[in-house]
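Left out: one protein chain. Kept in place: all the others.
Note that the chains are named A, B and C in the order they appear, and that numbering of residues resets to 1 at the start of each chain.
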Amino acid sequence: MPGPILERFLSTDEMLAVFEPRAFVQAMLDVEAALASAEAAEGVIPAAAATPIALACDASTYDLDALAAEGARAGSLAIPLVKRLTAAVQAKDPAAAAWVHWGGTSQDVLDTAMAVCTMRAYALLDAALERLTGSALDLAERHLATPALARTLMQPAQVVSFGFKLVAWAGPLVRGRERLARAAREALQLQLGGAVGTSGTLGAAPAVARRMAEALGLAPAPGPWHTQRDAWVALGCEVGLLCGTLGKIGIDVALLSQGEIGEVAEPSGEGRGGSSAMPHKRNPVAAMIARAAAVRAPQRVAALLAAMPQAQERALGEWQAELAEWPGLWISAHGAASALADAIAGLEVDTARMRANIDALQGLVFAEALTAAFAREIGKPRAHALVEQLSRRVLADRRSLREAALEALAADPALRDGLGADALDALFDIDAAARRAGEVARPQLAALRRSFSSPLTR
Amino acid sequence: MPGPILERFLSTDEMLAVFEPRAFVQAMLDVEAALASAEAAEGVIPAAAATPIALACDASTYDLDALAAEGARAGSLAIPLVKRLTAAVQAKDPAAAAWVHWGGTSQDVLDTAMAVCTMRAYALLDAALERLTGSALDLAERHLATPALARTLMQPAQVVSFGFKLVAWAGPLVRGRERLARAAREALQLQLGGAVGTSGTLGAAPAVARRMAEALGLAPAPGPWHTQRDAWVALGCEVGLLCGTLGKIGIDVALLSQGEIGEVAEPSGEGRGGSSAMPHKRNPVAAMIARAAAVRAPQRVAALLAAMPQAQERALGEWQAELAEWPGLWISAHGAASALADAIAGLEVDTARMRANIDALQGLVFAEALTAAFAREIGKPRAHALVEQLSRRVLADRRSLREAALEALAADPALRDGLGADALDALFDIDAAARRAGEVARPQLAALRRSFSSPLTR
Amino acid sequence: MPGPILERFLSTDEMLAVFEPRAFVQAMLDVEAALASAEAAEGVIPAAAATPIALACDASTYDLDALAAEGARAGSLAIPLVKRLTAAVQAKDPAAAAWVHWGGTSQDVLDTAMAVCTMRAYALLDAALERLTGSALDLAERHLATPALARTLMQPAQVVSFGFKLVAWAGPLVRGRERLARAAREALQLQLGGAVGTSGTLGAAPAVARRMAEALGLAPAPGPWHTQRDAWVALGCEVGLLCGTLGKIGIDVALLSQGEIGEVAEPSGEGRGGSSAMPHKRNPVAAMIARAAAVRAPQRVAALLAAMPQAQERALGEWQAELAEWPGLWISAHGAASALADAIAGLEVDTARMRANIDALQGLVFAEALTAAFAREIGKPRAHALVEQLSRRVLADRRSLREAALEALAADPALRDGLGADALDALFDIDAAARRAGEVARPQLAALRRSFSSPLTR
Partner (left out) sequence: MPGPILERFLSTDEMLAVFEPRAFVQAMLDVEAALASAEAAEGVIPAAAATPIALACDASTYDLDALAAEGARAGSLAIPLVKRLTAAVQAKDPAAAAWVHWGGTSQDVLDTAMAVCTMRAYALLDAALERLTGSALDLAERHLATPALARTLMQPAQVVSFGFKLVAWAGPLVRGRERLARAAREALQLQLGGAVGTSGTLGAAPAVARRMAEALGLAPAPGPWHTQRDAWVALGCEVGLLCGTLGKIGIDVALLSQGEIGEVAEPSGEGRGGSSAMPHKRNPVAAMIARAAAVRAPQRVAALLAAMPQAQERALGEWQAELAEWPGLWISAHGAASALADAIAGLEVDTARMRANIDALQGLVFAEALTAAFAREIGKPRAHALVEQLSRRVLADRRSLREAALEALAADPALRDGLGADALDALFDIDAAARRAGEVARPQLAALRRSFSSPLTR
């Protein structure tokens, strides 16, 4: 089965498969085949050697367990793999066997194989993000003027629209996807430096590198990056940033889904998040996965950053730690992005509950607007004091601020003359407040749509 | 194969096996069997139900892949496992099937299963630490008076003994192993709280818990710890602290093994750390593994700590993140402890090279002692100035400070009268300096030996 | 002003003062005075030297800015401080000046000064924890049978008592305070090793160390811990664990304080957490501070752990990083503990709202109990199916599960015979459910009280 069992329900089978032992070893063998083929094309090794080597580069023919055990002794997975590959070629074509891994070093094979796997991981993550972002933008459009409570410091604040909230989810997704594409373009490079980065024994290194990079779908690197991990770790940072963005959506979904709030619910069906013992529960499973990713990803990024000071021409420990930490970041991120993509695509939105939650606040969510309106008539200090007094009374008497304000208006000519009852009513208009929030969000939404439709491609 | 392939050469097969999917699912089933058995014994469920349930608790009969896939949908691995276990019991004994998982909740099964696996992980780690510590103490004894350079801020400093250095390695190991035992004793507890921690539908909960804990080798808990993770994460902290301790030994071994220093070498043989392309190299593979663990473990601990604020009666995301992060810490730690245990047991110590490295410093490592001796005769300020002047000359002329000091003695009666040539020679006595360091270390070594011989047991 | 301005509202002035520049420099000078005094008492330096040195150890007479600037150049704060201290003694008593810092090394002074400051930090944190824990235990006692909703995965689950929740807050506090005391006892040690840890030029080191430790209120160390940081960082881990515990209380308070839930409120008054623009808001400020600490502390702990591999006899960078990270942990922890101590001492508990929130769930919170009761009559599978069907109907019709169950009882003789209407009513008894939860919590509470009354003292 792919991956540790406790990752399974926090990730996806597709992403776990990308970094599976056999998939990774196959990527290493693909690198060896591409190396031989490029070297043959450039005349660095005999033309006849390339095909027998390529034919032996089939991971299904190797004993992974034995390989890993030997790698553990050698301190490198590449050393025993090259030995076994050489033996496999030797059995078919002894002359070709001499040219296996010619001019390469362990780190060349491991780093390039990881880049190849990461290219696939990137494509999966990008697709999930596209799906999620598209859903968020569509939902934002639909609810641009749907009244909803803004909440600050976990307390009800003022009226905005649900679309306004969704634009706030979509912005970091659109930007994050763009930054991810840019970082992937800069990081997914061939590694080919030989023992110490000079491609010592490998003739025609730049030409060989160009061919290999093209064959593997990677960019050629300006030089070896054995201990220059900046572009690589920068890509990891972008994945970490996306997990933060997904975590924010996750906590918002979880908070809005609480039984007492009930404004949204993740889609149910196919046994997601239910509890037979507690039939009133609908657990926000996607939010859970996103929050788990947001707890873990910062530490994975920290591990990558902590591994950056890689000494001299090959690190002792930091590089090995970095490789081992790398897959986890993608696995978490894809779990979160996929789960939220499903959840937002099918999100149940209870607009009646949103309005009821606003209504329950007795108009106090408009106190700031009322103060501003009063201030124009009687100055800010008096307006402030008056609204505070009204609010206290409203909270005590469980009535509405609008009524209390109307009474105050009636009682005070200074107010009444400037501010009519209609104007005052307008201040408490929930739909108008939601529409205003929608108007603020509309140009952002349009701009996000434009960026979303013409993304960078890696 | 056990675990991600890139963990294989940073860990051990034994520890990877502890947290393997099938091993973990078996632990979950062991918990279900123990629950049924304890409930039957206490009369909570019919006595006849226990055996059919226990018989179905065999992980080899379950399709792990299907289980994990279903768990991913449900947001919990326990839900589908209980369903399948119920079906398996149903097929043999329909009456017993009604009593599967009686009174338990998903988290009870998952947390207890993790505690069971961790108990095994603890035993492995403790054994590796015991082996490593024993070797370090023995080596310290052997080299208590072997001259070696102390180095501070990565520069040669003064003469100590190699045994003195080894005592400094051993102290944190002995203490860390004791703290680990204590933390394990406090953390490895049964989890049994039912849906919200009150063991609601489970009658006779304390008695059932006592029986289960005994059957599983765990301590009974004072109460549910569904969202009270302090003792559990405290155990994780101890593993993290040990990785720091192992990382210190790792960096020291790596620094002492450098070609230009060459004071120690990890044991070679069985293809460890060699490089056919570079025959002069002997890569310190154990140091590499220890350093990788020390880079990764702090971030794993941070993830556990970050997951501690688990809301209300069951967390949404934090708990799931914590479980998924947990095994990695043990896997890294055991890799490092085992590798260093091998390395220190067979460490090649080049005492001649140690002395040569001291000799190369022209006696300047004794400048502080010389200053102190001069200060007694001519006051600290003059002594200071004189030794500085001598030292500069020695560095320029590539001669020894001892000779220069003898000349200074000859030239200055104030010095000569108090400090004879013999006394001065004694100041530069490398063996005496090493012996003094050994004497400082000896009582520490004795105390460590005592603690080591009578460790806490969990 | 003490400390960075953005720490001020996340911490306390008392704790910021502990690590203030002048306080820290005074602690360094206290170490120098204690060293001279101990050496004089043991005859290592002339008896007459101690007093002039002690008299010059007054931080208010030093120019901290100049000191710090010079320290930045030297790469150590101790070097310029010793220079200035020597000059100050020299001005009064030239003979004594020669004996300033005799046998000490920079790290001895810095580590011991940090231990002295940390001793004060520990006392502050312990006191805040004591206050918080006491309040939590009292509140638990008072509300042991007050009905409250348990919530799992951020969804309403079943009925427990509010006291049950408070016991779950108190447990980790009591244990964490005990572990902190133990760790402080093991970590707050004198550092006295001289240049390379052998106390080279310092005669009678053990006796001097004993005197110094006693004078400074620290434990003597078994040996130098210049690069053996395990006990020290273990203390940091305990502070980090406490921040996790405080963060859990913080998130619970924040969730329970939400406008739509309203079960608790932090005490108001003295301008805490109000918002004049939004009069309905009462921001849970203590929860905010606790959550901020819980976000930051894991990373501080990770920094300490990452700094543990300190090379050879003095680290290049790791040690300096560790010292600089250290105060932040205590500053965050004390901010959180103090704020929560205030908040819990004055917590407003709305028991009516707690009951109303339970009532709003239409009895569905008792579905598990109902299923269990039905199961005894008609078997688990049928009971399960029946309660699921009833629950769906209840959710659709907005009526109570109790009524629906009564109708089912009436309709089905198999049920009715075993389970009377009274027994069924008892299943839905909110107060009884709360009492049962209280009974589960009571022995835990008693045990926590016992531990709390007889804490370890450092």
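Structure notes:
Simple rule for what comes next: contacts are C-beta pairs under 8 Å (C-beta built on N, C-alpha and C of every residue); 3 or more make two chains touch, one makes a residue touch a chain.
All values reported here derive from a predicted model rather than from experimental measurement.
Every shown chain touched by the omitted chain in the complete complex is listed here: A, B, C.
Across B:56, B:264, B:311 or B:361, the single residue that touches the chain missing here is B:361. Contact with the chain that does not appear here is found for just one residue of C:49, C:129, C:290 or C:364, C:290. Residue A:227 is the one among A:112, A:227, A:283 or A:357 that touches the chain not shown. Residue-wise, the contact with the chain that is not shown comes from A:248, picked out of A:248, A:353, A:393 or A:416. Residues of subunit B in touch with the missing chain: 151-158, 254-255, 257-261, 276-284, 287-288, 298-299, 302, 306, 357, 360-362, 364-365, 367-368, 371, 384, 387-388, 391-392, 395.
What subunit C contributes to its contact with the hidden chain is residues 1, 3-13, 19, 21, 24-25, 64-65, 68-77, 79, 195, 250, 254, 270-273, 277-278, 283-285, 287-296, 298-300, 302-303, 306-307, 316-318, 320-321, 323-325, 327.
The chain not shown here touches subunit A at positions 97-99, 150-154, 157-158, 160, 164-165, 167-168, 171-172, 175-176, 179, 186, 195-201, 205, 222-224, 227-231, 233-234, 237-238, 240-241, 243-245, 247-248, 250-252, 255, 291, 294-295, 297-299, 301-306, 308-316, 368-369, 372, 375, 379-381, 436-437, 440-441, 444, 447.
Just so we're on the same page, only the chains that are shown with their structure count from here on.
Interface of subunit A with subunit B: the two copies contact each other largely through the same residue positions, with over half of all numbers used appearing on both sides.
Between subunit A and subunit B, the centres computed from C-alpha atoms are 33 Å apart. Taking the mean of the C-alpha atoms as each chain's centre, subunit B and subunit C sit 25 Å apart. Residue positions of subunit C with contacts to 2 or more other chains are 151-154, 157-158, 255, 298-299, 302, 306, 368.
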